[in-house]
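A single protein chain has been omitted; all remaining protein chains appear in their positions.
Labels run A, B and C following the written order; every chain starts at residue 1.
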Amino acid sequence: MAGTTTAGADGAAKRQAARPATMAQALNRAMRDAMTEDPDVHVMGEDVGALGGVFRVTDGLTEEFGEQRCTDTPLAEAGILGAAVGMAMYGLRPVVEMQFDAFAYPSFEQLASHVAKMRNRTRGRLPMPITIRVPYGGGIGGVEHHSDSSEAYYMATPGLHVVTPATVGDAYGLLRAAIASDDPVVFMEPKRLYWGKAEWNPDAPEQVPGIGEAVVRRRGTSATLITYGPSVPVCMEAAEAAREDGLDLEVVDLRSLVPFDEATVVESVRRTGRAVVVHESQGFAGPGGEIAARVGERCFHYLEAPVLRVAGFDIPYPPPMLEKHHLPGVDRVLDAVARLQWESDWVEGGR
Amino acid sequence: MAGTTTAGADGAAKRQAARPATMAQALNRAMRDAMTEDPDVHVMGEDVGALGGVFRVTDGLTEEFGEQRCTDTPLAEAGILGAAVGMAMYGLRPVVEMQFDAFAYPSFEQLASHVAKMRNRTRGRLPMPITIRVPYGGGIGGVEHHSDSSEAYYMATPGLHVVTPATVGDAYGLLRAAIASDDPVVFMEPKRLYWGKAEWNPDAPEQVPGIGEAVVRRRGTSATLITYGPSVPVCMEAAEAAREDGLDLEVVDLRSLVPFDEATVVESVRRTGRAVVVHESQGFAGPGGEIAARVGERCFHYLEAPVLRVAGFDIPYPPPMLEKHHLPGVDRVLDAVARLQWESDWVEGGR
Amino acid sequence: MPDSRTPADTPAEKNEEVLTMTVLEQPGAYRLSPPPAWRPRADPAPLLPDAEPYRLLGTEADLEKTPGRDTLLRLHRELVRGRRYNEQATALTRQGRLAVYPSSTGQEACEVAAALALEEQDWLFPSYRDTLAAVARGLDPVEVLTLLRGDWHHGWDPKAARVAPLSTPLATQLPHAVGLAHAARLKGDDVVALAMVGDGGTSEGDFHEALNFAAVWNAPVVFLVQNNGFAISVPLAKQTAAPTLAHKGVGYGMPGRLVDGNDAVAVHSVLGEAVERARSGGGPTLVEAVTYRMEAHTNADDATRYRTAGEVDTWRDHDPVLLLERELRRRGVLDDATAEDVAKGAEEMAAGIRERMNADPELRPMDLFAEVYAEKTAQLREQAAQLQAELDAEAEGNV
Partner (left out) sequence: MPDSRTPADTPAEKNEEVLTMTVLEQPGAYRLSPPPAWRPRADPAPLLPDAEPYRLLGTEADLEKTPGRDTLLRLHRELVRGRRYNEQATALTRQGRLAVYPSSTGQEACEVAAALALEEQDWLFPSYRDTLAAVARGLDPVEVLTLLRGDWHHGWDPKAARVAPLSTPLATQLPHAVGLAHAARLKGDDVVALAMVGDGGTSEGDFHEALNFAAVWNAPVVFLVQNNGFAISVPLAKQTAAPTLAHKGVGYGMPGRLVDGNDAVAVHSVLGEAVERARSGGGPTLVEAVTYRMEAHTNADDATRYRTAGEVDTWRDHDPVLLLERELRRRGVLDDATAEDVAKGAEEMAAGIRERMNADPELRPMDLFAEVYAEKTAQLREQAAQLQAELDAEAEGNV
C-alpha cells in the first residue's frame, strides 16, 4: 500500500524534520494530504468545519479546502452516513466523522444494511469507499454515552473493515490507507491517545504496514499480549513491569480487527505458548471472544495455559469518577499474566 | 420462575389435552395469557393488529384485547422502541414486535443507549420491563434483509437479556418469563421454527426452566454440541447421524445467550472433553467466539481437542436460492465433529 | 397549479448564500430595543400544497398542447405495458418463479410517470415496490426481477442504468438519493435524483433526515411519496395525522405538492416540473401522489384481513389505466388500432418475460465470497475453499 503514506503536495521548502506530534495532528494531516491528492475525498460530519471537530481533528480543513470539501452537516447521523452512501455511489470518497462512539448508533441501519452490503449485493458495481471515523473508548472523563467501545458491533458485520491505530505513525498511515481503500472502513480512534505525542515527520511520514497487518510492538518469549488501540500503551507498560518478575512479554498490536491478521497472532502464540487478550470493551461477547476462540483453536497444541482475557467489565461504561475501576490497567494485565499457569497452579474462577 | 408458565385464566370447561401446536401458536398463547393476567402488558409494532403480524404471531390479540392493548404503530422502529421506553417508565410492560431482524436496526440507538442502560443509570429506579421480539435467522427463502442473525449485537450490549427458544414448550415458557422479567429481554424467534409442530397443551403448558438456564437436549459422552435457536434441530439430527459412526454426542441448547449458563456448558464439556459450537450467525465475532473462548478458558485441562465452531460464513446473508450453501447443516456439523482429534490427527486450516 | 410555484421562486437560496446567514436573522427581537429585523428564512406560502390533489384528466386543460400527443400516447403505452407486467410478475409468483412480488397494480401512473419524468443522465431510487419504474425506464425486466426471483440480491449495473438497487429497508434510499444528487452537483454535472417511497416510509427517521439534508444542501432531488393507503395492513390514518403528507414539505423549507396519483398526466406534469426545478438549481420538492394498492402487499399477504372488497371496488373506477384510456379516447387521441397495437406489444413483452423467467437461473454459489470485499480476507479464502470442496464433492456424487 505504497501510495498511502506519501507526504502530500508540499514543496521542499516547507519540509521539516521529525518533531513531537500528537495523534490528532497526524490524523488531521492524513486527511489534509488525502484531500490534496484526491479531489474526490470529502470530509463531513457535525462541527467538522469552523470548529475543527470537538477533538480538533479536522482543524483547518474547511479553511483550506472550502465548505464543500469539509462540510458541517445537519445533526443527524443516519442522514450523514446515508448521504455518504449516495456520494460514494457517485464516485466520491466520503470521510465521515461521528462525534462520539455512542452517537454513531443512529446510523446503524445505514451501516449494517447498506454500507456493509452494497458491494456484495451489486456484485462489485457499487463499492463503498467510505471512511467512518469513530472516536472511541474511555479514560477522558466523559459523561455517559461519551466513552463506549463499540468495535464488537462492527466486527460482527461482514463487509466492513475495522481499523484502529495506537501510535502517531499508524494514525497517519492507517487513515491514509482507509481513505484509499475501496471498501468501507470503520476507523476507530482511541480518544485518550489523541493527545499522546511522538516524534513524527509530517513531511516524510514513516511507512507503516497496511490494513490487515498486525505488528509485534515488543518481542518477547514468555507470553503474548494481544491488544489494540487504547490498550496498547497499557500492555507495553505491563510488559516493562513484568520484566521485574523475570517475564519477557511479547505485545501484538492488532491494528486491524477486520481483516484479522491471524498469521501474526498465531505465530506469536505458538512461539510463546501463552496468551492474554487485552481490551477496554466489555469482555462478554467483546472482540476478545473471537480472538481467544481463534487462538484457542489454532494454537491448541502449543498452549501451556488457557487463553485469558482482560477487558472492561460487562457493564455500561461508568461515570467519570469511577472509570478507573473499569478500565483494564497494568495491574489487571499482570494479574492475568500471573495466572498463566507458570507452575501448573491453575486457579478456577478468575477472569 | 414459577409464575411464568401458568395457563392463563381459562376455565376448566375449555381445557384441552396436548395436541400438535406450532411455535407461532405457543408464542401467541404466551402473549394472550400474559395480557389476560396483567393489564399492564401491551403489545405493539407494525401490523400486529388486524393482520396479526406478518408471521401471525399476534393473531387475534387486537380482537380480544382492543387496539390500545395490541397496537398497530406508525412505521418507525426507533419511535416504537422509544415510545415503549416511555411506557415502561410509567409502569407498563411493552412487548414490541420488530417485523424482521434487520428492521430492528433503526432502533439500535434507543436499544443500546436507553433500553440497556436505563436501570443502571438511575440506580434501579427506572427498570425497563420491555420484551423486544425479533424474528431472526434464515432458511425461509426471504430476500435480502429478511434473514439476518443479529444476536451478536445484543450480546455485546450489557444490560440486555438475550433469549431464544428452540422448542414449542420453550417458546411459551421463555416468552412468559421475558414478559414477566423486570429487565429488557431481546427475544429472538427463529423464523424457520415458527411452523414446527410439537405436542403441546395450551391449557397446561409444560414447566420449563427460566431465563438463564441452558438445557441438555440430548445426553452423550463423546463430545458436546453447544447451540441454540434454529440450530438446535440441526444438532439433534447430527447427533442421531453420528451414532452411525459410534459417536454419542451431547447437545446443549443454550436458550439464553445472556445470561449465559456457563455452569451447564462447562460441566458438559469437562465431561465429554470435546466441543463444537454451532450457530447460523456469521462465525467471525459471532456468538460462538464468546462461547468457544469461555469453554477454552474454563475447560482447558479437560479438552482433548480444540473447541471448533460451525457457523454461517462471514458474508452478508445470501439470496434465497443460495442460502442452503450458507446455513450450517448436519454435514458441516459432522465434519467438525470428525475433526475433534479422535486419533490425534489434528488438521490445520479447517474451520 | 398556481403560477407562484415557478422554479424561480425557490425556498432556499443557493447554498453559499444560506451559509452566510447569521443567527441574527432569526426571530427573537424585543420590541423595546429591537435587534436586527426578524424574518422567516423562507416564505412559507408557496411551500404549502394545493387544497386538493392536482388533476388534469377530466379537466379542460389543453393536454394536446402540454404535455402533447406523443407524451400522452407514450404514457398510455407504458401504463398498459405496466399493468401487463404486474399481472405477469404476479402470475410468476404463483408458479413459484419469484420468491415474492410486491405488485404496483393500481399505481402504474406513478411508476411510469416517475420513469418518464427523468432525463437520460438522471438517477432513479426505487423501493421494492417500484420494479415497474425501473422497467419503464428501460431496464431488462428479468434483471429487475433478480432480487425477487432470488438468485442474487440485485440484477443490473446501477451506474450504467442510473437506477439504484431496489431498497427494502424503508426510506433508507432517500439519503442515498440526496448524497448522489449533491455529489453530482459538486462535480458540476447536470443530474437530478428522483427517489420513491411509500406512505408508511414517511414515518421513518431516514425520511426526515433525507428531506432536511436535501433542503439544507439545496440538492436536486425529487421525493415521490406514493400514498397507496396502506403500509402492509396499516391504513394511513394510523400512520399520520397530517392534513396531507405533502404538508411535510414546508417543515423542511421545500414545496410540498399534492397530486392525484391515478392521473398519469397530472403525476407526469407535477414530477416534470419538480425535476425541472431541481435541475435549474431550485432545490428539492416533495410530491405526494394519492393512489391505491389494488393487490395485497405481496403475494404472501392476505389483504382481506384489513380491508373490505367494497373498498377495493370503489377504487376500480379510478383505475389509472382506465382513466387515461377513457380520456384519450374521448379526446380522440387514442383509436382502436393504436390501442390494439399497444395491447399486442404488452402481450409480447409478457411472453418474453415468461419465457426467460421460466428458465432456471444460473446459480453461482462461489459468488457468495466474491464481492464481500474488494479482496478476500484470509478467513473468506478459507471459507470459500471449504464451500468449493463441498461443491466438488457434490459434483462427484460423493455426498
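Keep in mind that, in the parts below, a residue touches a chain if its C-beta (ideal position, glycine included) is under 8 Å from a C-beta of that chain, and two chains touch if they have at least 3 such contacts.
From a predicted model like this one, the values you see are computed outputs, not experimental measurements.
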Chains shown that the absent chain touches, full complex: A, B, C
Sole residue of B:Arg56, B:His114, B:Arg192 or B:Arg309 that reaches the chain not shown, by the stated touch rule: B:His114
Full-complex contact with the absent chain, from A:Gly86, A:Pro106 or A:Pro259: A:Pro106
Chain not shown: contacting residue from C:Ala215, C:Ile232, C:Val270 or C:Ala296: C:Ala215
Full-complex contact with the absent chain, from B:Ala18, B:Met89 or B:Val215: B:Met89
Among C:Pro53, C:Pro102 or C:Pro165, the residue in touch with the chain that has been omitted: C:Pro53
Missing-partner contacts on chain C, residue numbers: 11-12, 18-19, 21-33, 35-36, 38, 40-44, 47-48, 51-53, 55, 57-59, 203-209, 212, 215-216, 218, 227, 229-230, 235-244, 247-254, 258, 260-263, 283, 290-292, 307, 311, 314-315, 317-318, 323, 326
Touch residues of chain B, complete complex, unshown partner: 42, 67-68, 73-74, 76, 78-79, 81-92, 94, 106, 109-110, 113-114, 117-127, 158-159, 161, 181-183, 212, 258-260, 262-263
Chain not shown, touching residues in chain A: 46-47, 49-52, 54, 72-79, 102-103, 105-106, 141-146, 283-284, 313-316, 318-322, 325-326, 331, 349-351
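By definition in this document, only the chains that are shown with their structure count from here on.
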Centre-to-centre distance between chain C and chain A (centres being mean Cα positions), rounded to whole Å: 39
Separation of mean Cα positions, chain B and chain A [Å, integer]: 32
Averaged-CA centre spacing for the pair chain C and chain B, given as whole angstrom: 37
Residues of chain C touching at least two other chains: 152-153, 169, 205-206, 367, 372, 377, 379
Residues of chain A whose C-beta touches two or more other chains: 78, 106, 109, 113, 117, 120-121, 158-159, 258, 260
